[in-house]
Structure formats: structure tokens, C-alpha cells
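With one protein chain removed, the remaining protein chains of the complex are shown where they sit.
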Amino acid sequence: MIANQIMFFLLSAMIIVFSVLTVTSRKILRAAVYLLLVLVSTSGLYFMLNYQFLAAIQLTLYAGGIVVLIIFSILLTSHISQKFEPTGWKKSLLSALASAAGAILAITTILDFKFGASREAAMEVDMHAIGKSLLSLDYDGYILPFEVISILLLAAMIAGIVIAKKGGPADQESQNLKQ
Amino acid sequence: MINFTYTVWILIIPFIMFIFLGLAGHKIGPKLSGLLGTGALAVITALSYITAYKYFFATPKAGDVFKAILAANTTWLQFTDKLHIDIGVLVDPISVMMLIVVTTVSFMVHIYSTGYMKGEKGYERYFAFLSLFSFSMLGLVVAPNIFQMYIFWELVGVSSYLLIGFYYEKPSAVAASKKAFIVTRFADLGFLIGILLLSFHTKTFDFITLTDPSGPAIAQAGGASFLGLSVITWSMIFVYLGGAGKSAMFPFHIWLPDAMEGPTPVSALIHAATMVVAGVYLVARMFPVYSLAAPVALKVVAYVGGFSSLFAAIIACTQTDIKRVLAYSTISQIGYMMLALGVSGYGGHEGLGYMASMFHLFTHALFKALLFLGAGAIIHAVHTNLMTEMGGLRKYLPITHLTFLIACLTIAGIPPFSGFFSKDEILAAAFQSNKILFAVEYAVAGLTAFYMFRLYFNIFWGKETQYQHTPHEAPFSMTIPLIILALGAVFAGWIPFNKLVTSDGQAFESSIEWGVAIPSILIGVLGIFVAMVMYRKENNIPERLAATFKNTYKLAYHKFYIDEFYLFVTKKIIFRYISEPIAWFDRHIIDGTMNSIATVTQVVSFRIRKFQSGQLQQYAFVFISGAVLLAVLMIYIWYW
Amino acid sequence: MNILTFFVVIPVLTITGIILVKDIKRVKLVASIGMGLQLLLAALLVVLYIMQRRAGNTEEMLFIKDFVWFKSLNIHFALGVDGISVAMIALTSVVVFAGVFASWEMAFLTKEFFVSLILLATGVFGFFISIDLFTMFLFYELAVIPMYLLIGVWGSGPKEYSAMKLTLMLMGASAILFVGILGIYFHSAPDGEPLTFNILRISNYVIPIQAQRVFFPMTFVGFGVLGALFPFHTWSPDGHSSAPTAVSMLHAGVLMKLGGYGAFRVAIFLMPEAAKEMSWIFIILTSISVIYGAFGAMVQKDLKYINAYSSVSHCGLVLFAILMMNKTAMTGAVLQMISHGLMTALFFALIGMIYGRTHTRLINEMGGLMKIIPFLSVCYVIAGLASLGLPGLSGFVAEMTIFVGAFQHPDLFHRITTIIAITSIVITAVYILRVIAILLLGPSRDNQYEHMNDAKWYEKISTVILIACVAAIGLAPFWLSSMIGTSMQPVIDKILAVNPF
Partner (left out) sequence: MNAGIPIQFFLILATLMFFVGVYGFLSRRNLITILMSLELVLNSVNINFMAFNRYLFPHKMEGMFFSLFIIAVVAAEAAVAIAIILNIYRRFTTINVEDVDEMKY
């Protein structure tokens, strides 16, 4: 067994274990920490696949940004010590069955399928190439989606502010309801 | 050839007058309206007389025959290449004769009405309706094709409806008008079906083509048959249904006595002299077809006519409302005319009945109008319709009395009055062809004399009645028409109808058949005598007689319960057992089906709306399970 | 610009105008001017049409104009008229014009009312000028939708129920109809040629008989529901009785004619073989309609119900005549559509006016109105006489054309059904005279009605114009009948060409 295989199985085990913990943990803050661990392990996978840039992004944006955001919102809405009531067995069972069925279906399909290996030479994904094609107007260029995403992010930012703002339309309405 | 185009004015003038009086009558006031209406009638009366003179005496005959002349004709509505409704004027012996009858009586009635209707509310309306009636009746008379006749047939129906219901605030008048319209409408349905059948087989509406003895209608006689009778026979029977309705033949007679709810001059004009004889005119119009192609239909005409005349005469003997007596007498007399047509043959002396019928139509129009106008003058004087409330009026109403007596003698068939001549011809015709009907007619002649003189004696003699205020003679505007019509009733018998109005247009010789006439005179006199015994002085013979024949009397008094039978059929059967179930069926079954479709949809949607629970995870669960299921289906079932 | 486009443009402009102006008076003014212009335009169209025909133009449709709309599906905005559509357009403009005046007293949401009303009219006009099936259907829907609002908002009685029922039934029919239209579309050309919605183009090509057998009943029933085909007529009594005056007028007067016109123009014209084959079913249904509607009307107590059932009867006659498939009967059908449109509009206008005064529509509660409101009563009598087919008024002309035409059919079955249909004239007389006797004649039943005013000027305009049209057609039917008949000729030729009797 070579090192990268060991590495892969280690990461996989971490991902799966922490994923399961994320969705089963009865303390929400712990769930967030488990999620963080999942995301970090995932970035390890990216490193393994030789996508350093994306791994970095995964770490900073996902693990750093989003998880922090989630933790903040947890702090705003819940008590840290609060424990959830366990999920009803009926509901968990049904969900588990549906998920398991889906998983089995997907896995059998994957195992049935013969993936042909690529004969092309692997491309070196360095920062230079990424930057170039991200800003390129060519056929392979991604300038348009890039711009669209930037606008989307801006819009999401504004939307987040507007929606979460106190005294927004929803708030007034709830006050009207109280009256 | 003399030009008769001007005859279209006979139609145009009253029509314009109707529109004008109808729209502007209340603006110009009653006096001017009456004057205008009467004036218009005077003009068309003059035109009619000129036409008659020119047609009978100034137009050269083609061989011995009076030719039918199409004075004007224009296509009004095109159906197919061959079938089209034309509006036009046909001048031939019977149409000219009818022109004379209609305009004369109508003119008299107009004059009479200016006095009779004075001060009535709706005076202008009355004259407008009279103009409408004159227009439609004249249009009917001059119709050159059967469809024009049908059009004006309907129009006279509606003007009759409007005039019967003239006193529209009186419920009985409203009911009577409705009844008249619906009964005749029902008969017209037969007429229309007859027209359609006829036109389907002959491809024409035109009278000249239809009645041409060698034309298609008559040639079709041996054609397709249905239930043992030829199609032409069937269509002629259907056409006759229309005529029977308008002419109040049994069993469509029920509307006519009720129609007396209208103003009396209207009864005189429409329900005695002109409109009700339209049925006779129709049969006469189609006579060659009846005679040559549909003898069975003609037989039906004869028997229905004979039965109606007897039936109505019996009822007339028991009625007390003078207008109703006259109405039944009208039915009886029209039955005479129908019978005369029915027993007639075609051409030459064979056509005696046809000539007699037209002759009687003519004289009857005069004396029946006279009777009605006289009755109007009486009612005008004493303000009641019931003869039981009258008596001894001869002193107060001398002119009316005299003219009424003349009319009664005329209708009883006493020579030398006109009724005698025409009735004699009818009896002679019946004698030649059908002895049963002949016997019936003798009986009717006696009954006629009896009930007319019963009326006469009851009104003018009988018990002395105290009136609330002394009756006085009618104004000149009313008595002058009486006198003119009385003169007509006296002298019309001398008109040589056998030279002028015959079935095939050719003159033939006929003389009074004394062998038939003398018994009929005797029977008439007998009737008069019986009436005189019973009613001249107040006595109790009538009551005793009525008590003796209690059941018969009761039956006749209640008009043989025909009205009740009709009421039963319409109210009970049609309304209750057809219409109401249909209305119920529509609301509950058909509409109920539609509603229940809607209800089912609604119930189902209430059930399935529970799926929309608002539970996000439930949706997601369904979605994912569904997706997995679909994937399984796609992968393992479709492709394997 | 083609004259026909104005028929859609003017109502749209009128609607814009109504939306722009402020007070109620001006709304009514704009509406009446707009519809008055439309009336003049219709008159102009009639004149132009007749002149063109006189000049010897024998094309099937005149004033043809074709705009491509959706290229991929070959949908066009194709316009064109023949004598039949010209007559229907004239009818519509008269009824709409009268309807505007009949709703002069509308006080609640006046602006919106007139907007919906004229929107409805736009749909109807558009329907009659279209010769493209798709645009035809589009305008048809455009006419049906405002009806829901008009009844639901401005109606009386159980208005929501009636509006819903009417709309759902008509929409259900539309769904069937749309399948039928698509069926025609997908069989509208021989293999290889582009499919088309154009009626004239389709009529030159024989749709395969198997397809006709499926799509003819769909189209016919789809349109038939709007034409009150038994047993799909029950929306009519409820809808009419709840609708406000002008809407009843338009609906019974014009909208129901869309059914007859469509059944003729689409179902029979495009699929004559199947029509010939299946007509017997529908002839039975329509002759039931005729008799059944008349009997149903006989015992009703509500004026509008009486008239609604009478419409069922009369419109049944329209479909009946169309199914006879010969020139005279079909000409009669168009005449009957026009005649019924005018007189039923007149009826509903008068009923609305009477209702506005007495606040009841039950005939038993009224009586002796002739004395109190003579003008309206006389108009009502005239309408009644027209309805029972009095010569000199339009009903007679139409009915006689139908009866004579239908009776010329060589088939005994058709002639027997004709006789059955003819009996309706008696029943019609019974229920019309019953209403007149109870409602108008006799003594006044209730003295609370003694002090009613007779017609106002706008009511007079509304009734007089309708009566004038009814009488004009009744007195001089020749030009109208020949205009329709000439246009009917090519249709008949096509029917006969493929399937001679």
C-alpha cells in the first residue's frame, strides 16, 4: 500500500465520519466544527489531485468564510449549550432509507460503468494558466461567468443585508400582526 | 291589356298609415287620426272598386275565361333558384271580389268606429291597428303566391291579437287575445308544414303554377304516397288546417267566441266579415289542387265544414251574450261555405258549390258585419252584452231595429234578401253531390233562423226592461254604415256570381232550384215562427224546454266542454306534464350533472391539497424518493 | 392600413381613452364615441363590401391582409371577410353600441366596467375578422375572459357561482376546441408542405377522413357549447340571469353567435365529410335543443330565465340549420344569428330597464306595465313578436329561410326533424304571449310601481336602434339574404365538390 493510497483512505475516512457526525450531532456548534473538519479534509483531497489553487480556495473561502458565517448565525439564534431533541425515529428511518437507496443506486451505477482512462497529457494547472483563462475572451475563456459571479456575490451581499436588516418589510409586518 | 300596377297602392297606403299613426298618432290627436285612417280607407275602397270594374267589365277576356293577372311582383326573399317569396298583387276574380268585401266592410267599420270609439283611450292606437289589419288582410287577398299569403296570414293574426286585446287592462280580453293567437298559430303550423310539403314536391310557391290544372302540383297527384294518401293530399290537408284555424272550424273554433272581447266594430270587421273567411278564401285559392289532385282533402273540408256548421248552430241557440251568439253563427255560416267548397267539382256547372261558397262569403260579409255593427249600436245604447238584460228596444232604436231585422231575415234565408240566393246555391250544390250533408244543412238553416230570431225578439221585443238611463239611437256616424250595409244585404243577391266568380273563370248558367229552395224557405219560416212563439212575449216556454232537454241544453250551453278540454290539455298536460318536468329536468339532471362534475373536482382537490403541507422536509423527501424511483425506472426497466 | 385592422384598433384606442380620462361622464362619452365610430366603420365596411362585389370581385374573402406572427408555427394575423362575417360584424357593432347606452347608469366601477365590456367587444370583432385559426381562437378566448369579470363583479344574484360556471364550461369547451384546432392544424397540408392555420388554405385540402372523424366532433362541440348545444347549455340561464344588462345583451346577442359562426366556419367548412357522416347525432341534439328550450321557457318565472331558455331554443335552430348543409338552410342560420342577436339584445336591454325600475324580474310580481311605462312595454311587445317570428320583423325571415332550406333536404330524416323543429314556433308563441300577458297587460298589480318613469333618452337610443335593425331586416331581407347567400355559395360548392348529396 503506497503512501497516497493511505493518504486517500485516511482523508476519506475523516470525511465520512465527520459528515455523519455533522448531520447527527445533537449540539449545533459541534456540528459546525465537524463540518469544518469535513471541508478541510476535502481540501486535502484537492491537494492530492494536484489542484493546489482550488484547495487553497476551499480552505479560505469554505472553511474560513462560510463556516465562520454559520457559527455566527448559530450564536445569533441558539444557545450554545442547547441540545436538540433527537429526531423522531420514523423520520430518521425514512430519511435514512431514502438516502441509502439513493446511495446504493448511485454506487452500483458507478461500479457498473467502465471509465475509460484519458490518453491526453496532463495539464499543469498553475496560477498563471488559471488567471489567464479566467480573464480570457477566447473560446476557453471564463470572463463572462467570472463577471456574472462577481455580480451575483454583490447581489447576495446586498440581499443578505436587506433581508436580515432590522425593521425591514417583514419586520414591519410582524409588528402589524402584533397590533 | 289594362295596367293594374296601381293596385300596389292598395297595400302601400294602409301600411304607411299604420306606421304613421303608430308612431305619430298620439302627437296629432284622436280626431285627425280617425280622419286620416278613414280617409285612407276611402281611397283604397275607391281603388278597389275601380279595379273591380276594370277587371270584370273593361278587360277583354281571353276566350270566355277571366285570366289571372299578375299586376305587380317583386322578389322579397330568395331561398333557392326556384323557391322565393315574392311580394306582389294578383288580380283574378276571387281576389277582386275579396278586395271589394274587405275594403267595403273595412271602410264601413272605420266610419262606424269614429262614432263608436269616440272618447276611448287609445283611439289613435285603434286606428293604427285597423290600418295594420286592412294592410295585412288586403295583402293576404291579393297574394300571388302561397308564401305571401302565409306572411299576411300571420300579420292578420297579429292584428287580430292586438285588436282583441285592445282593452288590455281587462284580464278577459288579454286571455282571449292570447287564446286567439295561440290557437290560430297552432293551426298555422299545419299551414306552414303544408306549404313546405307542397313546395318540396312542386318546387314553387306560385299560385298560378300551383293551380294550373296541367301544372306540377296536380301532376304530382299520383306521386309519392304516405299512409295511403298521396303527398299532395297530405299537404293540402295540412294547408287546410291553417284555413280551419283562421276560419274557426271545429276543433279550432274555440278562439272565436272569446275574441268577442275586442271592440265590437273589430268583431264585425275581423271576426265576422273578413279575417275569419280567410280560410275559405285559402281553400278557394287552392281549389283546383284540392279538386283535381286531393279529393280526399276536399272531402275532409266538406265534412268538417258541415259538422262545424251544425255544431255551432246548436251552441248558438243557448248562448245569451249577443256577440257570442253572433260568433257561433259566424262559425256556422263559415261551415256552410267550407261545405259548399267541399262538395264542389271543378269547372262549369260542376263548380256550382265553389261559386255558391264565394257568393255566400260575399253576402255573409255584408249581413254579418251589419249584425255586428247593429249589435254594437245596441251595446252602445244599453251598456251590456247580455240579451237577458235587454228587451223592447224597438222603440228606442228604430234604425238599428230595422237594419237588424233585415240582417236577420237575410241570414235566415228569406227571399228576396241576398242570403236566400247564396244559401240556395249552396243547398243546391250539396243536394247534387252529398245527401247527408244536404240534410245537415237543412237542419242548420232551421236552427239559424231560430237562434237569430231568438236574438231579435229577445232584444227588440220580449219583456219591457227598465234601463238605468233611456237608450237612444246611435249617432249618424254609426247609423249610416248600418243603412249602407243593409242596402247591400238586401240587394247583393242579384249580383250574377255565376258569370263572374267561378272555379275555372268561365261563366256558366245557374238558376234558382225551387225544389230545394222552397223547403228551405219553409224551414226558415218555421224557425222564425218557433222563435216568435217562444220569445216575442215574455213566457216560460224556453225554461220548460230547457228543463225537458236538460242534459242536451247544459251540454250546448257549456259549448260541449270543448274549452274545458283544451284547458285540460294545455294547463294540465302541456304545462304540468311536459314543461315543468322539462324545466325540472334541466335544472336538476342536466345542470345537476354539470354541478356534480364541479363538486367532484372540488372534493378531490380538497383531498389532495393535504400534500401541500408546508413541511419543507416532506417535500424534499418526496422529491428525492421520486428522483431515486425514476432513476431506478430509467436505468433498470427502460434500458434493460 | 387595411380597413379590417381598425376593427381591433378602435376598441383598443377606446380602452386607452377610457383609462386615461378621469370622471364617469367622460368615460361614458369616450365609450359611446368609440363604439359609435365602430358602428360607422361597420357601416362603411358593408358599403365597401357591397361595392366590391358589385364591381365584380368574386374572391371568396375580401380585404385580405396577412401578417406573419410566429414564424416557426406558421401563425399569422390573417384578416379577411366575406358576406357572412360582414353581417356578423355589423350585428356586433350595433349590439355593442346599444349595449353602451344600455349600461349608461352603471355607477359601480364604471371605468373598469366599460374597459371590460369593450375588451370583450374587441375579442368578438377580432374573431369575426380572422381567417387564421389560431388568431381566431385567441380572440375567442379574449372575448370569454372579460365575461367572468363582468358577471362576477357587476352581476346580480348568485353572481360568483354563475360567473364561475359560465367561465368553466366555456373554458372546458375551449380546451376541447383547441385540441380540435390543433388536430386540424396537424392535418392541414399534404406531406412536405408547411402546416398552416389559414382557413382558406386548409379548405383547399381534404383533411384525411380518419382525422376528421376525431376532430369534427371536438370542434363542433367546442363551438357548440358557446352556441348552447344541448346538453351543454346550462351555463346560459344562470349566466344570463346574473349578468348585468349590457353583458347579457352582448353575450346572448353576439358571443353566443361565435359558437354558431365557428361551428360553421371551422367545423363544417373544413371537415365537410365528417360533418356529413356525423351530422345526424347533432341534428338530433339540436332539434332537442329547439323544442326543449322552448318548453323550458314556458314555465319560468324570471324574465331573464325565460329569455335564456328562448335563446337556447333559437340558437339551437342556428346549429340545426348549419347541420343541414345546404345553401338555403345555412343562409338561414346566419340570418337567424343576426336576427336572434338583435332581438335578444333588445330583450335583455328591456329586461334590464324594467328591472332597474321595479327591482324584480319575477313576472308574477309585476303586471300592467303597459299603462305605466308604455314605451318600454311596446318595445317589449315588438321584441316578443320578433321572437315568435312575426312577418315584417327579422325572426320570420330567418326562421322561414331555415325551415324552407331544411325541408328541401332530400333525406326523409332531415325533413322529419325539420317538422319537429317547426313546432317550436307554436311553443315560442305560447311563452312569449304568456310573458306579455302577465307582465305588460292586465291591471296593474302593485301600486308601488305606479310612479315609474318611462324610458330616458339613452335607453331610447339603445332600444330604437335595435328595433330599427330588426324591422329593417324584416321588411327588406333581400339584400342581406343575398349578401350572405352569395358568400355561402363557395362554401356550399366546396362541400358539394367533395361529397355530393
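When the chains are written out, they are named A, B and C in that same order, and each has its own residue count from 1.
The working rule: a contact is a pair of C-beta atoms (placed from the backbone, for glycine too) under 8 Å apart; a residue touches a chain by one contact, two chains touch by 3 or more.
Every value quoted in this text rests on a predicted model; they were computed, and no experiment measured them.
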| item | value |
| --- | --- |
| Touched by the hidden chain, restricted to displayed chains | A, B |
| Residues belonging to subunit B that touch the chain removed from view | 609-610, 612-617, 620-621, 624 |
| Residue numbers in subunit A that touch the chain omitted from display | 2, 4-5, 8, 12, 15-16, 19-20, 22-24, 28, 31-32, 35, 38-39, 42, 45-51, 53-54, 57-58, 61-62, 65-66, 69-70, 72-74, 76-78, 84, 87, 91-92, 94-96, 98-100, 102-103, 106-107, 110-111, 115-118, 120-123, 125, 129-130, 133-134, 140, 142, 145, 149, 152-153, 155-157, 159-164, 166, 168, 170-171, 174 |
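The working rule: only the chains that are shown with their structure count from here on.
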| item | value |
| --- | --- |
| Pairwise touch network: line, ring, star, complete, or other | line |
| Maximum centroid distance from subunit C, chain identifier (CA atoms) | A |
| Interchain centroid distance [CA atoms averaged], subunit A/subunit C, Å | 65 |
| Chain centre separation (subunit B, subunit C; CA means) in Å | 36 |
| Residue ranges of subunit C touching subunit B (in the complex, touch as defined) | 165, 168-169, 231, 233-235, 237-238, 292, 295-296, 298-300, 327-328, 368, 370-371, 385, 388-392, 396-397, 400-401, 403-405, 407-408, 415, 418-419, 422-423, 425-426, 429-430, 433-434, 437, 440-443, 477-478, 481-482, 485 |
| Interfacial residue positions of subunit A with respect to subunit B in the complex | 91, 94-95, 98-99, 101-102, 105, 109 |
| Partner subunit C, residues of subunit B touching it in the complex | 75-80, 83, 85, 147, 150-152, 154-155, 158, 165, 168-171, 174-175, 178, 181-182, 185-186, 188-189, 192-193, 196-197, 199-200, 574-575, 578-580, 582-583, 586, 590-591, 593-595, 598 |
